[in-house]
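Sharing a structure below in structure tokens format, with a few things to ask.
Of the protein chains in this complex, all but one are displayed in their positions.
Right, subunit A next:
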């Protein structure tokens, strides 16, 4: 008998834990400034996305949302810090394809967190495809040209990216594999210098994230030959996808909002709702569109499953690329 009582008390307690604190905690949260950790240096696309979200969330939550840049070790330093933080909704991270899909494979056992289980994944903020660009005077007009020319040179085509182990580098690896060509990867310190090299025709092509390449494509300083989205991108309807050109490749990089594992459901719900509201405003939509990104439209559960699928997708590619920080 006592056991039954005990169980009932437990159930009641559990129900109360869900129902009552959800009211009181929801009111207590946020208590003071919310920290939004960006695991990259200021000025990059993760940082920009974070600042847009932080600005909107601050207005909606009525507390300051402070962006804190904690760069280092392929975005794992800042992510680790958030994984270790208290799951009280006061510390969040701008999770992304590097910190939560590629770097765990790249850095191996030096990353202590599990990209899925050490976090509460709250909301997808923005996704964007990669785009392959060439110098406007290049003879490469499409992927078939690229493959043909790559076969004529020792070491294949020079292919630039924003860095070894970046999602764009891995896309080059996946493509070369699929097309059966060789390539010489020319990594740069960030997308900017790589873009300069393409504009100056020092390297024939680069794989870049759409937000950093969009302006250059619009201005005609480079020409886009392939987009890594599943469908043609609405902002660049003239640029064919990889699939259309006969290469079954889809690659999307993403920026999202996550917190430490075990965050209370009401806080997660509220944050998800407010983030969705922030990215739904016309200004945010317009900014995203200009940057070539699409606002996220996943539930927290879908997003969490998505992170798991990303981890699985990238680990073998990282191994194949030969890039390692281990």
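We adopt the following convention: contacts are C-beta pairs under 8 Å (C-beta built on N, C-alpha and C of every residue); 3 or more make two chains touch, one makes a residue touch a chain; residues count from 1.
Operating definition for what follows: contacts and distances are computed from a predicted model.
Asker: Tell me the UniProt protein name of the chain this structure doesn't show, selecting from "Transcriptional regulator", "Tripartite tricarboxylate transporter permease", "FAD-dependent oxidoreductase" or "Heme exporter protein B".
Answerer: "Tripartite tricarboxylate transporter permease"
Asker: Just to verify: which one of A:101, A:115, A:173 or A:291 makes contact with the chain not shown?
Answerer: A:291
Asker: Determine which one of A:34, A:171 or A:203 touches the chain that has been left out.
Answerer: Within the whole complex, the residue contacting the unshown chain is A:203.
Asker: Per the definition of touch given earlier, which of A:216, A:233 or A:272 contacts the omitted chain?
Answerer: A:216
Asker: Would you mind spotting which of A:186, A:227, A:267 or A:317 touches the chain that isn't drawn?
Answerer: A:186
Asker: Residue-wise, where is subunit A in contact with the chain that is not depicted?
Answerer: 41-44, 47-48, 51-52, 54-55, 67-74, 76-77, 106, 110, 154-155, 158, 163-165, 184, 186-190, 192-193, 195-196, 199-200, 202-203, 211, 214-216, 218-221, 286-287, 290-291, 322-325
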